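After the structure tokens below, expect a handful of questions from me.
Every protein chain except one is present and positioned as in the full complex.
On to subunit A.
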């Protein structure tokens, strides 16, 4: 059985309207993959940068998967949230990225988007905050049923991941 190690961190996020951000992340795989060790989902700390625009989390990711097939290659999905000084949380973006399939160090940038409601929702959002959210987070990484979704682009999340493959060449897989 081939093995995949994903070792790295979610470095931080930039390009969002406000800076006090945290991120909920998770890794989704197909049926042939099995997680041997590591946490496949989590939530980062809330960072308020003192200088500059980028919020830094340095959240470690250390996963060890074993697989019987290539389908369902792991996807990392993220939700970026903003926490204000009163402790209220507001969604700032959804995004996903495939874990790179070639071994080595990779610096990745994940773009994010936010669902946009009707003009009444947007007006209310301007005064009160909040905003529409997806009912089920599956839609972040699946392409089905998206055509009715009206969204706006938000900032970028930066990640640095080191991918280590083991025994893939025994099964004739080239990467």
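Everything that follows uses one rule, which is that a residue touches a chain if its C-beta (ideal position, glycine included) is under 8 Å from a C-beta of that chain, and two chains touch if they have at least 3 such contacts; residues count from 1.
Basically, contacts and distances are computed from a predicted model.
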Name of the absent chain as recorded in UniProt (options "B9 domain-containing protein 1", "Response regulatory domain-containing protein", "CASP-like protein" or "Solute carrier family 16 member 7"): "B9 domain-containing protein 1"
Options A:18, A:58, A:71 or A:109, residue touching the unrepresented chain: A:58
Residues of subunit A (touch criterion as defined above) contacting the omitted chain: 5, 7-9, 11-12, 22, 39, 42-51, 55-56, 58-62, 83, 102-105, 162, 164-170, 174-175
